[in-house]
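Take a look at the structure set out below.
Here the complex is missing one protein chain, while the rest keep their positions.
This part shows chain A:
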Amino acid sequence: MGIRFILMVNKQGQTRLAQYYEYLTLEERRALEGEIVRKCLARTEQQCSFVEHRNYKIVYRRYASLFFLVGVDNEENELAILEFIHLLVETMDQHFGNVCELDIMFHLEKAHFMLEEMVMNGCIVETSKSNILMPIQLMDKTS
């Protein structure tokens, strides 16, 4: 399992999106998110984007007020994950047009849909923006 979870957290530390690829209980999730938020949000711009946490790594990147945090195995290529985060943001940008925190809040299911297309079982399976967005656009049309 390359990717273990994907989190989007705002500057205040509120979770805006949480997608896990392994089952965690509510309590485990709450603890994990708390720890990660404390650890990552305190870091400055000059510090690197990789944080060792428990037995895995967190690769994160900040876009405006939103932090994108991805928990990955130690073996995973950190730079590739950074590119993945960027791809995700670009994809959302393309769909929402200049995406912001509110877009994700109010269209959480779409954000999840995109992630479903991109990642399965912790593996990145799709890296083409148009492919990722195709089903969503179809759905928007039909509804």
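Following the convention adopted for this analysis, contacts are C-beta pairs under 8 Å (C-beta built on N, C-alpha and C of every residue); 3 or more make two chains touch, one makes a residue touch a chain; residues count from 1.
Going forward, contacts and distances are computed from a predicted model.
*Asks:* Using the UniProt record as the reference, specify the protein name of the hidden chain from among "AP-3 complex subunit delta", "C3H1-type domain-containing protein", "SOSS complex subunit B2" or "U3 small nucleolar ribonucleoprotein protein MPP10".
*Replies:* Of "AP-3 complex subunit delta", "C3H1-type domain-containing protein", "SOSS complex subunit B2" or "U3 small nucleolar ribonucleoprotein protein MPP10", the absent chain's UniProt record names it "AP-3 complex subunit delta".
*Asks:* Which candidate, A:41, A:82 or A:100, sits in contact with the chain we can't see?
*Replies:* Touches the omitted chain: A:82.
*Asks:* Touching the missing chain, which residues of chain A?
*Replies:* Residues of chain A in touch with the missing chain: 1-2, 14-18, 21, 23, 26, 29-30, 43-44, 46-52, 75, 77-80, 82-83, 105-106, 108-109, 112, 116-117, 120-128, 131, 135, 138-139, 142-143.
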